[in-house]
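All protein chains but one are shown at their positions in the complex.
We just call them A and B in the order they show up, numbering each chain from 1.
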Amino acid sequence: MQKKKKAYKGAGRATDFLITIPGFLLYSFLFMVPVCMGFYYSLTDWNGVSKNYNFVGIQNYIKLFSDSRFLGSLGFTVKYTVLLIIGVVVISLTTALILNSKIRCGDFFRSMFFFPAVLSLMTVGLIFKEIYYRAVPLIGEWLNIEVLKTNILSNPDLAIYGILFANIWTASAIPMVLFYAGLKNVPMDLYEAASIDGATFWQKFKSITVPYILPTFSMVFILQLKAGLGVFDYIMALTGGGPGGATESIGTLIYKGAFEERRFGYAVAESIVLLVMIAAISLIQVKMTQNKEVNE
Amino acid sequence: MKKRLNIVLGAAIVCMALSGCSGQEETQTSADVSTQAEEESQGSEAAASGGEAVELEMLLHKVEVTDIMNTMVEEFHKEYPNITVKVNCPGDTKTVLQSRAVANEMPDLVTFPYDNDFLIYATDGFFEDLSEEPFMKENITEETYLDNQIDGKNYFLPVLSNASGIYYNVDMFEEYGIEIPTTLDEFFEVCETFKENGIIALSCSDQETWTLSALADRLTGLIFDDKGELFQDIADGKTSAVDSEGMRKVGEIFLKMRDYAQPDSLGVGYEQAINEFANGETAMMYQGTWLLPLVLKANPDINVSVFPLPAEKAEDTRVGINMDLGIAVSVDSEYKEEAKLFLEWLSTTKNAQKLADMEGSPSLIKGVEAATPQFASLVELMDEGKSFRISRAYWKAGMVSEINNVFQRLLVNKDIDEFLLDLDNSVKMIYNQ
Partner (left out) sequence: MKKYVCNSVKYIYLFLGCLLIALPLYLTIANAMKTPQQLSQNFFALPESFYLNNFAEVISKANFFRYAFNSVFITVVGVALIQIIVPFTAFPIARRMGTEPYFKFLFYFITIGIFVPFEVKMLPLVKLMSSIHMLNPIGLILLYACGALCQDIFLMVGYIKTIPRDMEEASAIDGCNRIQTIWKIAFPIMKPMLATLLIKDTLWIWNDFMMPLLILNVSDKYWTLPLFQYNFKGTYSVDFTLAFAAFSLSIIPMMLVFIFAQKKIMGGLTTGAVKS
């Protein structure tokens, strides 16, 4: 048996190598080449339009670390990301768990909970703006909660939650599907055995479900980490960075730098720093969960 | 499994087939437009006029004038059958133009407003110098000609302008027996009258950041004739915003207007503000000429007109204007002569009048009459020369979005001194980076 297993490991190596080539080439050429070109621009003073530009070395990066605007928006972005990840993970996991249990009208609920994902961002922006402007203040009056009586997007302290709510509302659908697919992998007989042993729901969740969905959790975590640290479109759709710059994220800063202030090279340098940050956090996360996962 | 293979193969084949044919299309459009256009217009009068058949691409930045521009282009084609102008309006022109510049495939004709985002293409050498063209010298007034120069050269034909003023609900003004104000004090008296009667005088859309700078750049122009010197001096350390009397006044007016606006104006979006004005919930709204069709769409029955935002003294009242539509010719275009021919045709009084009649905005071409009755009082001032270019075009790129934030913070904190300090810091940050 041992010998045969070894034979298997070697078998098809050439095939495995060959079938990865098309993906590798396509990706290298159409993805990595532009990224490298982009990286090169971060070492220049290119304004994003002109035919001429100068090579300035790492000057953009040096400037970056003393840029008060960049550092200021970093705080907002980190807060936003933490809340986004918590919100999306809690909601999508809870929903997936419930949808995975025995319920009536499962198909209906699954489609319903998936629905937010199909709305385009422009629609989401329009609708939530109206809701915050007209519907939420009514609820505020009704429950007599002072802060809800005015549009929360106009309140520098609360605008972040307004954006977060809309973001979590749309962004939870896909992770829900991912968790749902992950839960389908948990062998039912493990649950049955645990039930016979008299395990509680929480015990079963902790020792059976969690190890199986940890890989899914890692995926969701990393994807939301990226979405959160790079957040830009939801802010543009709801507050445009306002009121008074209270919801300025690194993403909006990069956008403004590249396309309004015409400092393309500098904006790309900001993106590269963002890239390194996300990659570093992800790597730590992966290393931390790796040994807890169920791996054959 | 077989089924899957079939689908996959099918898709692959379709993909290849299409890449083949679209590849052909590609070469046809980019390399040899003339042949294609020739084929198309074969049998028409193309031969009669003698010219080679040419297709020009015009990148249009205003979605709302697409149909109007198409009509104009057809008229032109009737007179010059060998030239076809294809209007291309993909939305978000700023991004599209940038991508075309990067790809080195600039459209033959480019339209744009007088705005730093687009003027940069002129300074970066993407547009043809039109200074010496006869139609530039003859068909627009000398004042407009000089006004639209960049580094002493004219890179575009200015066609339409916008102008800003106070939109007001005529019926509400009549109901309370209110006269059109001619000074700033009178204007605030009008606001006060409405307030006493329990009516919100002004529709403000302070959540929509661009509407803040759109008021700010007109106020700075009206109050202290801002041509960008103030910010430059602040950046150079020659002065401080705190010492600027003009800027202090602008901040005060800005804030005072909010006394008569919706109580939660920072939470009001642009569409919401328009709807409130159109439905008679508010009496006035400060905006540009582009607002009229939107108000009429929200409520076709509203009796609306416009008066200029008055200055402190009646004789100082001037109207803030900005070119809304200018057309440039790309320096790399293969058909520069044909493109210029189109500009020459469009800048004749007859054709410019046709365009202005359909579009409704004040025209920048010599001899064109005002088309929209609501704008009469604005156009009157413009004809008297009592107008000024809004100041944003003089500011450094990036200042507009920064000033949105500064003014929003003013509305949150309601403190003029803090605002001036804030502005001072922001200017230094943007100008010195």
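Everything below uses one rule, namely that contacts are C-beta pairs under 8 Å (C-beta built on N, C-alpha and C of every residue); 3 or more make two chains touch, one makes a residue touch a chain.
These figures come from a predicted structure and were not determined experimentally.
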Worksheet, complete the sentence: Considering the complete assembly, the absent chain touches shown chains A, B
Discussion item. One chain isn't shown here. Among A:Thr81, A:Thr95, A:Ser154 or A:Thr239, which residue touches it?
Written reply: A:Thr95
Worksheet item: Pick from B:Val63, B:Ala314 or B:Ala376: which residue touches the chain that isn't shown?
Response: B:Val63
Worksheet item: Looking at A:Leu64, A:Val89, A:Leu158 or A:Met219, which makes contact with the chain not pictured?
Response: A:Met219
Fill in: Touch list for chain A against the chain that is not drawn
4-5, 7-9, 11-13, 15-17, 19-20, 22-24, 26-27, 30-35, 37-39, 41-42, 48, 94-95, 98, 101, 103, 107, 109-124, 126-128, 130-131, 134-135, 169, 174, 177-178, 180-182, 184-185, 187-189, 201, 212, 215-216, 218-219, 222-223, 226, 230, 251, 254-255, 258, 264, 267-268, 271-272, 274-275, 278-279, 282, 293-296
Worksheet item: Which parts of chain B are in contact with the chain that was left out?
Response: 1, 4, 7-8, 11-12, 14-15, 18-19, 22-23, 25-27, 29-30, 61-64, 66, 86, 88-92, 95-96, 98-100, 102-105, 113, 270-271, 274-275, 278-279, 288, 290-291, 293-294, 297-300
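The criterion applied here is as follows: only the chains that are shown with their structure count from here on.
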Fill in: Separation of mean Cα positions, chain B and chain A [Å, integer]
36
Item to complete: Provide the residue numbers of chain B that touch chain A in the complex, in ascending order.
Response: 94-95, 98, 101-102, 117, 120-121, 124-126, 206-210, 263-264, 266-269, 272, 397-398, 400-401, 404-406, 408-409, 411-412, 429-430, 433
Discussion item. Going by the contact rule set out above, which residues of chain A touch chain B in the complex?
Written reply: 47-51, 63, 67-69, 129-130, 132-133, 137, 150-154, 156, 239-245, 248, 256-257, 259-263, 266
